[in-house]
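Complex shown without one protein chain; remaining protein chains in place.
Chain naming follows the written order as A and B, and within any one chain the residues start at number 1.
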Amino acid sequence: MSDAYLHPPWKDLNRQHQAVTFGMWVFLASEVLLFGGLFAGYTIYRDLYSRGFLAAGHQTSIVFGTINTAILMTSSLTMAVAGRAARAALLRTARLMLMATFFLGVLFLILKGFEYREDIQKGLFPGHGFPLTAAGAQIFFSFYWVMTGIHALHVTGGLAAVLRLIIASARNREWLAGSTSEEATALYWHLVDVIWIILYPLLYLAGRVNG
Amino acid sequence: MVEKDRSRSDLQKIWLKPLLTWTCLCLLLTATCALAYVPMGPGNLPVSLLIAAIKAGLVGAVFMRLAEDAPLNRLAASAGPIWIFILFVLMGTDYFTR
Partner (left out) sequence: MNGPIPVGRPDYLRDGSTLRSWLFTTDHKRIAILFAIAITFFFFVGGAAITIVRMELVTPAGDLVSDDTYNKLFTIHGIIMVWFFLIPSIPATLGNFLLPLMIGAEDLAFPRINLLSWYLYMAGASFTLAMLVLGGVDTGWTFYTPYSTMFSNGAVLVAAGGVLISGFSSILTGVNFIATTHTLRTPGMTWFRLPLFVWAMYATSLVMVLATPVLAMTLVLVMAERWLGLPFFDPSRGGDPLLFQHLFWFYSHPAVYIMILPAMGVVSEIITCFARRRLFGYSFMVYALVAIAVIGFFVWGHHMFVSGQSAYANLVFSFLSFMVAVPSAIKVFNWTATLYRGSITFEAPMLYAFGFLGLFTIGGLTGLFLATVPIDIHVTDTYFVVAHFHYIMVGGAVSAYLGGLHYWWPKITGKRYPEAWARFAAILMFFGFNLTFFPQFVMGYLGMPRRYHVYPPEFQVYHVLSSGGAAVLGAAYLLPLAYLLVSLFTNERAGPNPWHAKGLEWQTTSPPPRLNFDRQPIVPNVPYDYHPKGGPVEREETANGDAA
């Protein structure tokens, strides 16, 4: 069975697994730095325009934001359980948990869509008709759109990877027990959650204090 | 051995730690959300980021299995945050001394 999951040049499934996991961690370092530039820019401007950033932050939807955070955290839970189940050869549980992860991810994107619609209706896209006049408020929302947009792209990519796991394990009941890519996909998904965990206070908790 | 026959302890093994971690994450989420409404002046941002860091750490240590994983993976995982730190510090030599 194990030979079917071997990819050249690997001769040993364990070593392939170690390499794939390690390779994904290296890739995740690059993903962290991708968002790092955004974090740095946000920090600079928040320091420069704290009033404007707080005024702007007040306008994001704490309800959508917090619910989405909870959704992603839960999807991380289901993803983690899926991995543990796969390693314990509880393959049906693993597949169910992967499907739950996928479902929660899609839910995240749907809610994000509704949130974006609400934001646009409130005129929160920088440019003509932007409701806030405080200096830096527009810049806050520049970061909001790019940060959440790029994050959403990553969620989409992650969902595609999770879907691939679901389809492969549907075709072959034993697939999750032998494949080395489940853990890599899980790591990617967890990173998407971690990025959001950091975006949440930056974009949703600013300016909540009244006055 | 059919999956249905697997003992409760197996299921417990795969669910217990993640569920515990998830519970902590939910509590921290509640805390950070609530604290955002507490006036702390400039302290609000650092507090929320600290909580975010703890949450990220939990996800990393438990869900991403860094706590039990090879040291090499921990090293790779630390590279991102360390390099972001470098970006912040050296950009700071400009922005915070202007």
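Note that in this section contacts are C-beta pairs under 8 Å (C-beta built on N, C-alpha and C of every residue); 3 or more make two chains touch, one makes a residue touch a chain.
This one's a predicted model, so the numbers in the text were calculated from it and none came from an experiment.
Chemist: From the list A:Val26, A:Ala100, A:Leu163 or A:Val209, pick the residue that touches the absent chain.
Modeler: A:Val26
Chemist: So one chain is hidden, and I want to know which residue out of A:Ile139, A:Val155, A:Ala177 or A:Leu202 touches that hidden chain in the complete assembly.
Modeler: A:Ile139
Chemist: Which residue numbers on chain B touch the omitted chain?
Modeler: 72, 79-80, 83, 86-87, 90-91, 93-95, 97-98
Chemist: Which parts of chain A are in contact with the chain that was left out?
Modeler: With respect to the unshown chain, the touching residues of chain A are 7-9, 15, 18-20, 22-23, 26-27, 29-31, 33-38, 40-41, 44-45, 48-49, 52, 126-127, 135-136, 138-139, 141-142, 145-146, 150.
Just so we're on the same page, only the chains that are shown with their structure count from here on.
Chemist: Determine the centre-to-centre distance between chain A and chain B, using the mean Cα coordinates as centres, and give it in whole Å.
Modeler: Centre separation, chain A to chain B: 13 Å.
Chemist: Where on chain B does chain A make contact in their complex?
Modeler: For chain B paired with chain A, touching residues are 3, 6, 10-11, 13-15, 18-19, 21-22, 25-26, 29, 32-33, 36-40, 42, 44-45, 48-49, 51-52, 55-56, 59-60, 62-65, 69-70, 72-73, 76-77, 79-81, 83-84, 87-88, 91, 95-96.
Chemist: Across the complex, what residues on chain A touch chain B?
Modeler: The contact residues of chain A facing chain B are 18, 21-22, 25-26, 28-33, 36-37, 39-40, 43-44, 46-47, 50, 62, 66, 69-70, 73-74, 76-77, 79-81, 83-85, 88, 90-93, 186-187, 190-191, 193-194, 197-198, 200-201, 205-206, 208-211.
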